[in-house]
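Can you keep this structure in mind? I'll have questions shortly.
For this depiction, one protein chain was excluded, whereas all remaining protein chains were kept in their positions.
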Amino acid sequence: MTSHDVSHGSNGPISTPAPSSGAPSSGAPAQLSPLRRFLLTNEFGLILLIVLFAVLFAVTTRGFTTPFSLFTLGRSAAVNIMIGLSMMAVIVTGGLSLAVGAIGVCAAMFLGYLIQSLGMPWPLAILAAIAMGAALGFINGFAVVRTGLHSFIITLATMSIFFGVMVFLTRAEAFRGLPPVFADFGKMKFATYFSPLLLVTLAAALGLGWLYRYSVLGREMLAAGARPEAAELSGIRVGRMIIYCHMLSGALAALAALMLVARNGAAIPSMAGQLGQDWLLPAFLGPVLGGTLLNGGRAAVLGTCLGAFLVTMLSSGLLLMRVGEFWVQSFLGLLLLLAVLMDKLRRSYLARRNLV
Amino acid sequence: MTDFARRIAAASLLSLGLAGAASAESDSMIALVPGGPNPYFTAWEQAGVDAAAEFGLAASDFKVPQKWELSQQNQLLESLLSQGYNGFLIFPGDPVGSISIAEELVANDAQVIAGAGCFQDPSPAAFCLGTDTGNSAYLGMQALVKSFGEEAKGKKVAHFTGFLVDPNTQLRIDAVKKAADEAGIEIVQVIADIDAPEPAEEKINAYLAAHAGNIDGIITTAWVPSVVSANALRKIGDKRIHMVGIDHDEVVLQAVRDGFVHGTMIQNPYGQAWLGSFALDKLRSGCTVKEDAPFIANALTTKFIDSGTALIDASNVDGYVDVMREQTAKIYDGFEASYLSCN
Partner (left out) sequence: MTPFSRILRTDWFGPLIIVILAVVVIRAFSPQFLSPLNIQVLLLAIAVNALIAYAQMMIIAIGQMNLSVGAIGGLAAISFAGMMEVWGIPAPLAAALALLIGLLCGFVNGVMIAVTGISAFVITLATLAIYKGINLGITEAQPFYGIPANVKAFGNGSLFNLIPLIALPTLVAAVGLWFLLFRLPAGRFILAVGGNEHAAQLSGIKVGRTITLAHAISGFLAAGAGILVVARVQVGQPSIGDDWLILSFAAPVIGGAILTGGHVSVAATTLGVVIVALITQALVLFNIDPFLVQVVMGGLILVAVGINRLRETRMQALKRSV
């Protein structure tokens, strides 16, 4: 598990450097106007790409700008952003979680069980399902901290276990008798273009932005991820922070899955693919495009949102362009490669010009 | 390549060349959307091409989601609607989970029919055109019983079937059990969740290696297990074990020809897409579904039309496509009169 990428570049407006990482060693950064500084951020690059592709799709395809198309684009993006944020919450620790999909599906199925089999009122069940996600995240975090093993192998095992137990208990049967409020919420439109799911995601993103920027807890999470030893010395309980990060990730994964439940009107065990594997690509695309460093210590909330939005827009646009539905995955892979390369170049440019 | 597959390939090439050139009498753009890639649905493509030519549709295109995954199918359907398609034959990725998208399609003035599998009532789909999977499994088991002849009672049969997440799987398990009970046959083992080639290979071979001596028959009710079992029986070289498979994979058909497999229950995907395209066009031109149409009720819906199932054995194996076309023609005769009211 080598991660070579140790440069600490500027990560844009919402990303926050860990307190313990202190001032850059290369001396005071050169003076830049705020505008120029913004133009050099990852986020600006993403916005540029989003605008470029939006124009391209609007001109070349039929139907990209119809209200229905834009509405569904926003709705899909809402779910993908949430999945990306869920992964970002763990990446902050320098770890990762392969189990986000499995946790999400488990939480959604738990919701179905509570409502359909136990007759629990739905607002309560939603809270319980999110708690379930956090609990499964706790198991991951606890195992990672206690064994000292990399989260990759722990979550590889737990994704199999969580999903297996869920399938065993539910006999892989979907919960289809949910109250109509879920399906209605999923189909609801306001101002003809927007899905309320976008609002949920927006709220979560703002919450996370606040957490990492202004709250003690969030800053301690970042510090624990950036330099565990230094953080420990300054009195931060690193193990506990790692567990909190996994719990946060689990709760966000549960939220993403609940949004899918709203979209489908049912809790379905196969909704994230076998073992929840189908969430992996969107989960990593968002944060990595957004400039979240995989070795931890930084959280690019806005970048993750933009990255996930770009990915959603590209896959929807490529479908509309009829370039062949089957090639979409290859394009996304290429995009990821290009993005990390660009980011790398940008960082070394900034470092060379002593702009960091 | 099989003859059938070659014909499909040729037709799709042709349709590529002629797209746009074809003069359409109707502005119906039909999309035939399965739940994901599966050889079962390849017949839909040919049927769409045939139907578009026959009924003068603007298009009747086969559009496959990349994966068996609800969100992939949803995204494809959303995209197709934005592209201007206005009639949809859908295999629901989930009988309830797909209702939301169907409602959105209908809300945007498109027509929806369920094909091969059904939505659960209430749904906005006009009706469901598919194989009665339970019934097909039941008939398949009966065919297997018949093949044992006089001393069927007390025989031991293993049942290999598909994904547990597919709601049809439980229906099939129950139907096979029912037919077996009626004939006094014991189902010694059900192996499920093996509709992918690698796990199917592994589990079926492991089972047969250990228990081939203890069973008298095999019934399979999913595509991949049929192929794997047919191959396994050929490998063992034992014609003592009787088997009835499902669907029209070339491997299974060849095993039927060579006598390793007694027969296979074909369903009628061709007819589903052909009739579906026809009906969607009619519905778009103002026809409505009759109140008193002779629908069948099944576990999911009260508006089911059986697209037919038939046993293919050594006697009719070479003409199985004709069997499908015959079945289709039979349903088409009087379809409009019995199910639709048009002005």
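Chains: A and B, in written order; residue numbering restarts at 1 for each.
Just so we're on the same page, contacts are C-beta pairs under 8 Å (C-beta built on N, C-alpha and C of every residue); 3 or more make two chains touch, one makes a residue touch a chain.
Since the model is a prediction, treat every value here as computed from it, not as a measurement.
A.B. asks: Just to verify: which one of B:Leu89, B:Leu139 or B:Ala192 makes contact with the chain not shown?
C.D. replies: Among B:Leu89, B:Leu139 or B:Ala192, only B:Ala192 touches the chain that is not shown.
A.B. asks: Pick from A:Thr61, A:Ser76 or A:Thr158: which residue touches the chain that isn't shown?
C.D. replies: Of the listed residues, the one touching the omitted chain is A:Thr158.
A.B. asks: Of the listed residues B:Asn205, B:Asn316 or B:Ser341, which contacts the missing chain in the full complex?
C.D. replies: Among B:Asn205, B:Asn316 or B:Ser341, only B:Asn205 touches the chain that is not shown.
A.B. asks: Tell me which stretches of subunit B touch the chain missing from the display.
C.D. replies: Missing-chain contacts on subunit B: residues 1-2, 5, 36-37, 39, 42, 64, 66-67, 164, 189, 191-193, 196-199, 201-203, 205-207, 209-213, 227-228, 231, 235-236, 250-251.
A.B. asks: Would you write out the residues of subunit A that touch the absent chain, in ascending order?
C.D. replies: 1-5, 96, 143, 147-150, 152-154, 156-161, 163-165, 167-168, 171-172, 274-275, 277, 280-281, 284, 288, 294-295, 324, 326-334, 336-337, 340-341, 344
In this text, only the chains that are shown with their structure count from here on.
A.B. asks: How far is the middle of subunit A from the middle of subunit B, if each middle is the mean of its Cα atoms, in Å?
C.D. replies: 38
A.B. asks: For a test of understanding, state which residues of subunit B touch subunit A in their complex under the given definition.
C.D. replies: On the subunit B side, the touching residues are 63-71, 74-76, 78-79, 81-84, 94-100, 103-104, 108, 120, 164-165, 167, 170.
A.B. asks: Please output the residues of subunit A touching subunit B within their complex, sorted ascending.
C.D. replies: That would be residues 61-64, 66, 68-69, 72, 76, 79, 167, 171-174, 176, 183, 186-187, 260, 263-266, 268-271, 273, 278, 315-316, 319-320, 322, 325-326, 328-329 of subunit A.
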